[in-house]
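Please read through the structure below; I'll follow up with questions.
A single protein chain has been omitted from the complex, and every remaining protein chain is retained in its original position.
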Amino acid sequence: MALTNFVQAINQALFEEMERDPLTFVMGEDVVLSAFGATKGLIDKFGPKRVRNTPIAEAGFVGAAVGAAMAGTRPICEVEFASFFYCAFDQVCNQAAKLRYMSGGQARLPLTFRCVFGAMGGAAAQHSETVYAQFLSVPGLKIAVPSGPADVKGLLKSAIRDDNPVIVFEHGALGRLREEIPAGDYLVPLGKAAVKRPGDNVTVVAIGAMVPKALKVADKLAKENVSVEVVDPRTLIPLDEETILASVEKTNRAVVADEGHLRGGAATDLAAMIAEKGFDFLDGPVRRVTSLDVPIPFSPPLEKAAIADEARIEAAIRELVGRR
Amino acid sequence: MALTNFVQAINQALFEEMERDPLTFVMGEDVVLSAFGATKGLIDKFGPKRVRNTPIAEAGFVGAAVGAAMAGTRPICEVEFASFFYCAFDQVCNQAAKLRYMSGGQARLPLTFRCVFGAMGGAAAQHSETVYAQFLSVPGLKIAVPSGPADVKGLLKSAIRDDNPVIVFEHGALGRLREEIPAGDYLVPLGKAAVKRPGDNVTVVAIGAMVPKALKVADKLAKENVSVEVVDPRTLIPLDEETILASVEKTNRAVVADEGHLRGGAATDLAAMIAEKGFDFLDGPVRRVTSLDVPIPFSPPLEKAAIADEARIEAAIRELVGRR
Amino acid sequence: MEQLGKELLLDLYHTMVRIRAFESRVRDLAMANEIPGFVHVSIGEEASATGVCAAMRPTDRITSTHRGHGHLIAKGGRVAQMMAEIYGKRTGYCKGKGGSMHIVDFSLGILGANGIVGAGLPIATGSALAAVIAGRDDVTACFFGDGASNEGTFHESLNLAAVWKLPVVFVCENNGFGEFTPMQTVTSVQDIAVRAKAYDIPGLIVDGNDVVEVYRNASEAIARARAGEGPTLLECKTYRWEGHVVGEQAFLGTGAYRSEQEVEEWKKRCPLIRFEKFAAESGKISAQELKKIREETEAELEAAVKFARESPLPDPSEVTDDVYQ
Partner (left out) sequence: MEQLGKELLLDLYHTMVRIRAFESRVRDLAMANEIPGFVHVSIGEEASATGVCAAMRPTDRITSTHRGHGHLIAKGGRVAQMMAEIYGKRTGYCKGKGGSMHIVDFSLGILGANGIVGAGLPIATGSALAAVIAGRDDVTACFFGDGASNEGTFHESLNLAAVWKLPVVFVCENNGFGEFTPMQTVTSVQDIAVRAKAYDIPGLIVDGNDVVEVYRNASEAIARARAGEGPTLLECKTYRWEGHVVGEQAFLGTGAYRSEQEVEEWKKRCPLIRFEKFAAESGKISAQELKKIREETEAELEAAVKFARESPLPDPSEVTDDVYQ
């Protein structure tokens, strides 16, 4: 079976879902030519009515996606870089997230946002940020952070079919990651974590691009008979607490690894949950491996110093298994 | 000595700092007449050049405040309700927070934002939110959440004199809270927590409007010989971890109470820090008392059900002291 | 006026009377602290909501604002469920979760009032886009104020609607103020309609207190939209008789930002009285007919308030419903 890369997987999901439902359409900046390739070719198959280049006006087109969802269509709205969401926060946080609740359940918002995020080498502070932390505290949204081709395809397809606003965060550095994707109409449910590698000594809950990094570390430590279980939550909202806690109950040690910042970040959110609900399982503190709390710098050595990496995951694991 | 209420304290701070520095000025929607009263009278003393009603254009005037700060003045910018920040997130998160770092330290941003936040009775989802959680993960900002008149005066004055962007969150329900404020040029440093009430059995780290609630609970439980220490961080960034951890080291039990949401919220952020750095002090999990993860509903019984209150703080304390 | 049929004329009047009666009640009930939260009423501005919505089909949609009661009533909103919502009752349109600023009735194409100034413009634009995507011929009308026309969403929405020729009518109700700030002190143009030039779309100025003129102009704009000729910016010049928010006198006093005399001047241009004059002149409609409408409406409102008062509050357990589908 052929290997598919991350971007091709997104592209497949879009083709399949647009094929499936004539009320779906894609809108965003340069989705016709598609700089990153995710929407490539859609224009030829679905035409300009359903594949729309927008003006550079995030509040306008993100808000329009919200309105289009409320008026009976199923928009798939691309925000080129996650940090451009800042220009449309009202539309996402005050409108998309709240309208169903404020209307007493009348509003239906079958709405999917896609964005590229994360450090991808010298893109600097305004193009390297991990923005999902800012959405964690906004009830009404769902948040998916796929770590590989199969997951991004399955999660994106589920997101498009979901009747709530879902934001799919696609890490820019995963673009060329390749793997096999199960044939057919492959769906990954929102809210189901995946144990990417079973282990006994320590649980590493890894998010997005940290999953392949955690797996590398797990391979390395296996040679030293340190058995690492890698759990990928896959969606941050809804969160599969059960799978995460079951793993920690088994290993009694937890590291949470995320590329976002420490303060108010996703790693902090999961660590607090594990530390509270898994208190009686834990032999040591839940260690958080995150990027430094600085804007992401441009220069490669600085960027490397800022971003969470294998070395920090490894150090956190060693510290935990080394305790008593 | 006279009692001063929360809004009067803000007003005093503004008069004193505008008096002190001719390069300070106030801008925002209806700051001339001042719906909440915080900027009342400034126009008469400082005139229309330094007290400016803006158009309803948050991105524009918040961004203008950023530019004015970079160009040698010291803006005090009011955003009427915290949730209107969503309309200006780029200006706060991508510009104000990052410009100093991205410029290698060249940009100086003596910039203060003030906003009213929180549930104040039937204001509904778009006017009741606790938005500071969304700023916790944005390095470069400072965040103050005063819990009473003296603190809001002292913190706001420090914020105005600080050369970094500081957001002061003023809880709308504290407006009429009255207390004595020390005479003279009263400053409260950013980054210094306050032990609002000493105790031995359990630490309640309470934020903003949860502080008076926590103190009420502490009074009540004192009668049952449960001694509660109430710690008010006062600023979330910078965070006085030392004072918080010292308290937990003494009490071995911690509750964090915040009006924000649970997922990705400030209570979760502080709880994760305490659980990790205070792991060896803790006799039980750090309990988080927050509002429910729902948009804040309009109807009073629903709002009451959604918002963190004394009863939940009390229950969390009882559960912890009841353990083993 | 002649061209308009009597039934339509009576409907226009009935709607304006209903809005006036509803808002007067809400104002009084809010002053009596029977209603929680902030309420914003549009007394004196009834003609714009009425004229625009009368030109729409049931399958057409609107977006509204924080000052939305009139728009909702004009689009067919049921006053009893509106009142119950404003009371925070379970029988309200939003089961008490929304309140005055968030009333929605999807079955009537009312996408909602909104607490965020300018938020309705992109939503209305997207609603119009949905019609194009789905191949339907429905039109969306977007109500917003003079203050909202300074928000970036105004610019981004009108540009988007113009380049995509979307079936949407942008209705600016220019009542001269944003909260307590006179429009001209924060707005670079005298007429918001001028801004249509920035999008190469028609910009019309109408007397917002003349329901028939509003109806006529809205009908043309809606017809253009339905025909695929794109958006129109329709500015209705009007005035807010009451405070920005009910009860503002308590903290501002009166005359804080406008003279009593200015308010009185505008009250002389009351859209209802004006219509009554037209009706009399037209000879088509008798004073009795109008009186009957007013009386029926009073009874209707009496019943609505009774319904709201007697309805149950939501149960606290409902707080977690409706966050997700």
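Residue numbering begins at 1 within each chain, and the chains themselves are lettered A, B and C in the order written.
By definition in this document, a residue touches a chain if its C-beta (ideal position, glycine included) is under 8 Å from a C-beta of that chain, and two chains touch if they have at least 3 such contacts.
In this text the structure is predicted, and so the values were computed from the model without any measurement.
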item: Touch with the omitted chain, as defined above, among B:D90, B:E170 or B:E276; value: B:D90
item: Touch residues of subunit A, complete complex, unshown partner; value: 29-30, 32-33, 35, 37, 53-60, 83-84, 86-87, 121-127, 292-295, 297-302, 304-306
item: Residues in subunit C touching the chain absent from view; value: 150-156, 158-159, 162-163, 185-189, 194-195, 197-201
item: Residue ranges of subunit B at the interface with the undisplayed chain; value: 23, 25, 49-50, 52, 54-55, 57, 59-73, 75, 90-91, 94-95, 99-109, 139-140, 142, 162-164
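Definition applied: only the chains that are shown with their structure count from here on.
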item: Length of the line joining the C-alpha centres of subunit B and subunit C, rounded to whole Å; value: 36
item: Between subunit A and subunit B, centroid-to-centroid distance (C-alpha), Å; value: 30
item: Subunit A and subunit C: spacing of chain centres that average the CA atoms, whole Å; value: 40
item: Where subunit C touches two or more other chains at once, by residue number; value: 94, 96-98, 102, 114-116, 152, 323
item: Sites on subunit A at which at least two other chains make contact; value: 59, 90, 94, 101-102, 139-140
